[in-house]
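Have a look at the structure below, then the notes.
Note that one protein chain is taken out, while the other chains of the complex remain in position.
Order of writing sets the labels: A, B and C. Residues in every chain begin at 1.
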Amino acid sequence: MNAVITDAELEQHGVTRDEYARIVGILGREPNRTELGIFSVMWSEHCSYKSSRVHLRRLPTEGPAVLQGPGENAGIIDIGDGLAVAFKIESHNHPSYIEPFQGAATGVGGILRDIFTMGARPIAAMNSLRFGPLHGDLGGPNRRILEGVVGGIAHYGNCFGVPTVGGEVGFAECYSQNPLVNAFALGVFEKDRIFFGKAAGVGNPVIYVGAKTGRDGIHGATMASAGFGEDAGAKRPNVQIGDPFMEKLLLEACLDAMEKGLVVGIQDMGAAGLTCSSCEMGARAGTGITLELDAVPQRESGMTPYEIMLSESQERMLLVASASRADALFDVFRKWGLDAAQVGEVTGDGLLRVRLSGESVAEVPNGPLADEAPLYERPAVPPSKPRIDGWLPLYSFLDGAPGSTYESFREADANPGAADYDALMLRAVASPNLASRRWIWEQYDHMVQSSTVVGPGSDAAVVRIKGTGKALAMVLDGPSVHVARNPREGARKAVAEACRNLVCSGARPVAATNCLNFGNPEHPEVMWQFGEVVDGLAEACSVFGTPITGGNVSFYNETFREDIYPTPVLGLVGLIEDLSLVTTASFRDEGDAVVLIEPGSRVEHIDLEEERALQNLLATLIRDGLIRSAHDLSEGGLAVAAAESCFSTLHRRPVGARLHVPSRLEVCRDLFGEFPTRVLVSTRQPGALIERAARAGLLGHRLGAVGGQRLVLEYEGVRAVDLDIADLERVWADALPGALNGRPLFD
Amino acid sequence: MKVTVIVTLKPTVLDPQGNAIQRNLETAGISGVTDVRQGKYFEVEVSDAVGASERRVLIERLARDVLTNPVIESYRIEWE
Amino acid sequence: MKVTVIVTLKPTVLDPQGNAIQRNLETAGISGVTDVRQGKYFEVEVSDAVGASERRVLIERLARDVLTNPVIESYRIEWE
Partner (left out) sequence: MKFGVVVFPGVNCDRDCRDAVTAVTGQPVEFIWHQETSVEGFDALVLPGGFSYGDYLRPGAIARFSPVMAAIGAFARRGGLVIGICNGFQMLTEAGLLPGALLKNAGTKYVCRYLHLRAESSETPFTCAMEKGRLLHMPIGHGDGNYQADRETLGRLEDADRIAFRYVDGDGRATAEANPNGSVSNIAGIVNEGRNVMGMMPHPDRSFDRILGSEDGRLVFQSMIGALSRV
């Protein structure tokens, strides 16, 4: 079974000479081609985290609520009442560039499997997306990518029956040839019914269930571990097609089988397919697995062992059952109309043995394959000059905006007295990073399961837990331009903002997941960014008491050698102890007072202690019933937060407000500037609220009141902004559909 | 003039729709069907003002750039 | 044996997908197309164990009862 492996083959597999020597060392002989394939996918960047692991160790992963940290399919937290929550985020960037619709769809499918593999029923999904600008040279392709990605997410999530309750979308030039698609899912289960991917019990059958194995996606994991150049087209045969109906059947059948106690261990076949699921299950249990490839259901004839082991066909699961109860397990699958087959057996010798027609075609020890991947401490060097000029993070929403909008703000910032703030306001709400995302989320079923209390469009999504009075709040956040300017600071801000969003919705932040989207790790600047971001996340997550229970790293996000911005995306989950605490960003009744809460000084740098004071204050104000609405100030600053609070909701038409904006710096910055640690609230007890803020060491400014049909922002006695709120809302609402039709409001 | 464009999934690409139909034919009392693959069928009407050679170019572009996703599908034009 | 079934919307039934394609043609720089109607195209593989006459009945039933909604669609079978 030996063959001579050439240098060309090693390169094709992305295996270095050193790594090859390591493989030979583990095996005690040269590998054959199938074995080389197996090692190459398991040791790919995507599966082995070989460049990131040394850094990820610095993340805080433990806390009183954490039942399962990183290392399993998803992280798990305890939410009381005997219930637990599994959640995770994962990237599907490369597949979504090659085929936006199917790439995004299968990304959703993958993360949902990670959740129900553990025994949890998915109750919510979110996604974080990045695209290149919708205008300009690449506007056409970028629009098609966006439409495809959104369509794919909708197709999969809607059919599967999970509500897509939130997410975020950002635009910047660097994502033009490299969109980011990060999918998050969350599920609930009883805390004593957690399932793990362990192949326990020598002699137990290994069972395959779900879609047949085809040639799709062979080397998907390796593909996600290389950038795109001229040959992107050549990678296309790898495209996988998602089958959400099959996945829905798998969900119901697997949960049914788990409920009946028929499952010993279970893992989905995601990246690196059969190889990854079998060797990881064996490695976790310290056992071996023998696979009989003839038994693997196949879609195409004449597949080689190499192809079968490396296929990334979707909607497949691998299970270990106890020998005596395998029949009952097959009955469950039959009921749900699923094909299942015994494909192997658990053994005691720790080897992954692969056989075809009675002959051994590969024999690799599970442990080293799964756990002894090379570990790289790649060179990290700060860039010689920052990529983003210092001015942009002040108005980060302008990144990816049409040139004229960018210029108008630049001029206003330089010459604040001369600007037309009505015009700037209209441009701000129509800018790609601020425009209404309704066109996107209306395509997502965000109400299935009848638990969505706050759907897309507020600071955080809120989903009730049936059978309790509790709810979960969740949010995705990734402020890329801040991170591009200053990775560590940007990461701290991302955590702070995500937690602030949860607190604004009435929740207490509990735990986090993260997806780290970066450029080429072989570029020292990229590794420097990575290390800085990890340290920023670690620091902020410790301060807010939100351990990181899992995540995903996506490297090689580059096209034509241009790295994307470092783009960490944070997923934060919070607990709302009582549904009466649920709070949204929208102003409620005429006459309610509007108050801005912020620290004493308005600076760009975030002080995490001040931030914590603000969040604690807000949480107690909500608990004590002083808050009617709460909205976190982020992109577009105070002016945009105020407008968003005025826009229409499910329960009311748009409502105006008349606000006096305190003068601290100058008008443009005070209106639109982005400074951390600020919230806009409405209340019926402004006096008490301001006093409580002062006691917490924060400033509470009474800005004015809700009411009328106009949004009026006064600055130093002048009406800087005075717009009909319905008109402003229309501009905000029409901007994205307009841009997608190639008819932007401003160019 | 009327032209027909047929768009089908490339042979190795998974067809969940066709599979689901095939797998459930038994319940409809139909047996003996071993495979179903689903494609799209377009009837395109072209203005007579468009000349014959221009028409060929036009339909080719329509079929290739609009009606087909080249990553997973291929097309066939039936001129009548 | 392979048989093709083509299912099209009846002429009086409106076709949202065809309309949407047609509406977007101008942005794609294609003009001169006056109408697009979208139908479905099925490639059906029948087991050779099924005899010829039985096969005709089978495919007729498949096309009429399963693949077509008679309220809005009609079908055509292409025997090869």
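Just so we're on the same page, a residue touches a chain if its C-beta (ideal position, glycine included) is under 8 Å from a C-beta of that chain, and two chains touch if they have at least 3 such contacts.
The shown structure was predicted, so the numbers you read here are calculated from the model rather than taken from an experiment.
Within the full complex, the chain left out of the display is in contact with A, B, C.
Between the chain not shown and the residues A:375, A:447 or A:718, the one that touches is A:447. The omitted chain makes contact with just one of the residues A:113, A:130 or A:464: A:464.
Where chain C meets the chain that is not shown, the touching residues are 12-14, 16-17, 19-20, 66-67, 69, 71-72.
Where chain B meets the omitted chain, the residues involved are 16-17, 20-21, 24, 27-29, 38. Touching the omitted chain from chain A are residues 151, 154, 158-161, 243-246, 248-249, 336-337, 441-453, 464, 466, 579, 582, 650-651.
In this section, only the chains that are shown with their structure count from here on.
The mean-CA centres of chain A and chain B are about 36 angstrom from one another, to the nearest whole unit.
Computed from the mean C-alpha positions, the centre of chain B lies at a distance of 9 Å from the centre of chain C. Centre-to-centre separation of chain A and chain C, using mean CA positions: 40 Å. Not a single residue in chain B touches at least two other chains.
Of all residues in chain A, none touches two or more other chains. Residue ranges of chain A in contact with chain B, taken from their complex: 98-99, 101-102, 211, 214-216, 236-237, 239-243, 245-246, 299-300, 313-314, 337. Of all residues in chain B, those touching chain C in their complex are 6-8, 18, 21, 25, 28-30, 32-47, 49-50, 54-55, 58, 61-62, 65-67. Against chain A, in their complex, chain B makes its touches with residues 12-16, 19-20, 23-24, 69, 71-72.
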